[in-house]
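Below you'll find the structure, written out as C-alpha cells, and then a few comments.
For this view, one protein chain was removed and the others were kept in their places.
Each chain carries a letter (A, B and C) given by its place in the written order, and its residues are counted from 1.
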Amino acid sequence: MKIFETFLLIGLIICALSVTFTKRMLTAIVIYMSYSLIMCVIWVILQSPDLAITEAAVGAGVTSILFFVTLKKIDGFGGDSDNEQD
Amino acid sequence: MLDIEVLFTSHLEETVAMILFGIGFSLLLLNRNLIKKIMGLNIMDTAVYLFLTAKGYIYGRMVPILTDGITDPNAYTNPIPDGLVLTGIVVSVSVSALLLSLTIRLYDRYHTLDLDKIIMEWRKEEDA
Amino acid sequence: MSRIRDNYKTSPAGRFEAWYKDGYDPMDDCMDIHKPAEVSEENDVADVIAGLDLGDTVYDRTTNKALRISGHIYKILSVVLCVVMIGALIWMVQYLPPFGQPDNPVNNEVSERYIGSGIQETGAVNFVTGMILDYRAFDTFGESCVLFIATICVQILLRYDEAEKDPANVRRRQKAATDRIYEPKNDIILQKVSVILVPLLFIFGIYIILNGHLSPGGGFSGGAVIGAGLILYLCSFGYAKTERFFTVRTFRIISLAALITYCLAKSYSFYTGANHLESHIPLGTPGAILSSGLILVLNICVGSVVACTMYAFYTLFRKGDF
Partner (left out) sequence: MDFLRNLPFFSIMLAMFTGIISSAVNGRTARRLTLTMVTAVLVMSALTLSYTEQIGESVTYLMGHFPAPWGNEIRFGTLEAFLALYFSIIMLLSVLGGWSHVITDIEAGKENLFYVLIDMMMSSLLAMIYTNDLFTGYVFVEINTIAACGMIMIRQNGHGIVAAIRYMVMSLIGSGLFLIGISLLYDVTGHLLMVPAHNAIEQIVTDGIYYTPLLVIIVLISVGMAIKSGLYPFHSWIPETYGYATPTASAILSSLVSKGYIILLIKIFYRVIGFNIVISSHVLNALFAFGVIAMIMGSLHAIMQTDCRKMIAFSSVAQIGYIYMGIGLGTKAGMVAAVFHLLTHAATKSLLFISAVGLYEVSDGRTDYLGLRNAAYRNRVAGIAFSVGALSMVGFPMLSGFISKYLFATAALEKPHKMLITLVALIISTVLNAIYFLRQVVTIYSGRPGEAASTSHFIKEAIAESTFSNRFASIALILLNLFLGLFSEAVIDLISRGLNLFA
C-alpha cells in the first residue's frame, strides 16, 4: 500500500509540474482534472472518504467544467486552427 | 541540516504537500496567464488540504464513522482535519468561480489574459 | 557549431538564460489564446493591444533601461521569494511530528471527545459530520456564506438585466446568443448516456445528502453531485428543457429559503448553547435516518444551496442568465 501511495504522490508532483509547463490550455485543464482524481484516490488511502467524495464531485467535476466553459468563452480551444468546437 | 531520509520515510506526505504548495505558489505569483494563475491557486490549496489530511491519518485505524458500536477513541483516525478540509474546499471552489468570471469579463474587454500588457498600455495612455 | 548552439537554446539552461535576459519568455507560449478577428469599436485600449507591438521606445523593455532593470529586479525578487519559501518549508518539515503516529499533538482530548461522546452529544454516526455541523458549526455557517457571496459576485459580473442599455452588454448578449444557437446539440450518444446517468446522479446525490450523518458525504458533496447531474442534463438536452423547472425564480426561492432556515436554526442552537438553556430538538436513535437533531435539516439546506449554486455558476458562465 505504501508503494502504491508513493507512486500516486509522485504522480501528483508530475501533474502539477506539467500543468506549469504545458502550453495548450486545454491540455493543462485535463491534466488538472487528473491531478484532482489522483488526490481523490490518495484521500481514500488516507481514510478520509468524505473528502474523496467531495473532491471527486468538486475538483474533478465542477471546477474543471467551469474551467472548460471559461476556455470556450475566451475562444481558447484548439491549437492553430480554432474552429474545432463548432 | 536537512535529513533527506527523515523527509522521505516518516514525512513523505508532508514533503510532497510542501513541494506542491511551492509549485502552486510559484504558478500563482509568476505566471502571466490568468487561467494558469487560477490553476496554481487550486494546486496550492489542495496541497494544504493534503497536508492536513495526512496529519489526521493514524496507522492501522478506521475511518471516523461508527462501526459495530465501538466508541473507543483509539479505534478511529482523527476527524478534525477532515472537517477543516471540507470547509476549505468550499472556499477554494467559490474563489475559483469568482476568478474565472473575472477572467471572462477581462477577456471580453481587452482580448488578452495578460495583466502586464494592459497595465503597460494604461501607462502609455497616461503619459500621452 | 550551430547545432550545439541550437541544442543549448532549447535546453532548460538556455531557456532560463533567454528568459532572464528577457529576449524570450517561456511563459509567453502558454497563452495560446487566439484573438478574435473583430475588435469592438468602443474599446480603444483593446484596439491598441490587439495590434500590440512594444516597439515604442518608452515602454519597450529591450530599449528602456530603467524599465528593464526594474523588471529584472522584480523577476529576481519573486523567483528568490518562491525558492526561499519552498526551501524553508521543506527544511521545516523534518522537525514536524512524524506521519501517522498516535501520540502526535493533534491526537489530543479534542478528537477523543468528538469520537467518544459524539454519539450522545450530536447523534451523528459519521463523526466528521457531527464535528462540522455541531461542534464547529460557526465555521460551517461561514463557509456557506462564502459560497453565497461568491454567487453574488458572479451575478454582479456576468448576469445581465433587461434594463441595460450599455453597448458592451448588448454585444455580450449577442455573443451569448450565438453560443446558444448550437443548443441542443442533439448528440445521440450524449443523450443516451445521460438518460442513464442523470437519474443515477440525482439519486446518488440525494442519498449522499440524506445519509450525511450516517455515511461518508454530506450536504456539500451531495449538492455538488446533483449540480453535476443538472449540468450534464443541460449539456445534452439544452436550455429549453431545463428552463421548464429551473429559472432565476427557482434559484432565488430555494437558496433564500435554505439559507434563512440555516441561519435561524443555527442561531437557535448557538443561543441556547451560550445561555445554557435546554435545546428542544430530539436527537433520535443514532443510525436511523431521522436522527441527530438539526444535522439532517442543515445537510438538506446546504445540499440544495450547493446544487443550485453549481448549476447557477454554469449557466451564468454560459449565457449570463439562469
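Observations on the model:
Criterion: a contact is a pair of C-beta atoms (placed from the backbone, for glycine too) under 8 Å apart; a residue touches a chain by one contact, two chains touch by 3 or more.
This structure is a prediction, so every number in the text was calculated from the model and none was measured.
Within the entire complex, contacts from the absent chain reach the displayed chains B, C. In the complete assembly, the contact with the undisplayed chain comes from C:259, out of C:198, C:214 or C:259. Contact with the omitted chain, checked across B:12, B:29, B:62 or B:75, is made by B:29. Along subunit B, the points of touch with the absent chain fall at residues 21, 24-25, 28-29, 34, 37, 41, 44-45, 48, 51-52, 55, 80-81, 84, 87-88, 91, 94-95, 98-99, 102-103, 105-106, 109-110, 115, 118-119, 122. By the touch rule set out above, subunit C reaches the unshown chain at residues 45, 77, 88-89, 92, 95-97, 104-110, 113-114, 121, 134-139, 141-143, 145-146, 148-150, 152-153, 155-157, 159-161, 163-164, 166, 252, 256, 259-260, 263, 267, 269-275, 279.
Following the convention adopted for this analysis, only the chains that are shown with their structure count from here on.
Taken as a graph of touching chains, this assembly is complete, with every chain in contact with every other. Two chains share more touching C-beta pairs than any other pair, namely B-C.
Each chain gets a centre from the mean of its Cα atoms; for subunit B and subunit C, those two points are 11 Å apart.
Chain contacts: subunit C has residues 30, 33, 36, 126, 128, 216, 218, 220, 313, 317 touching two or more partner chains. Along subunit A, residues 25, 28, 49-50, 54, 58, 62, 66, 69-70, 73-74, 76 each make contact with two or more other chains.
Across the complex, subunit A is touched by residues 12-13, 16, 19-20, 23-24, 26-27, 31, 33, 35-36, 38-40, 42-43, 46, 49-50, 53-54, 56-57, 61-64, 77, 81-82, 85-86, 89, 93, 96-97, 100, 103-104, 107, 113 of subunit B.
Within the complex formed with subunit B, the subunit C residues making contact are 25, 27-28, 30-31, 33, 35-36, 39, 43, 45-46, 48-50, 52, 54, 56, 58-59, 78-79, 81-82, 85-86, 89-91, 93-94, 96, 98-102, 104, 106-107, 110-112, 114-116, 119, 125-128, 130-132, 136, 139-140, 142-144, 146-147, 149-150, 153-154, 157-158, 168, 172, 215-216, 218, 220, 286-287, 313, 316-317. By the touch criterion stated above, subunit B contacts subunit C in their complex at residues 1-3, 6-7, 10-15, 18-19, 21-22, 25-26, 29-33, 36, 54-59, 61, 63-66, 71-74, 76, 78-83, 86-87, 89-91, 93-95, 97-98, 100-102, 104-105, 107-114, 117-118, 120-125, 127.
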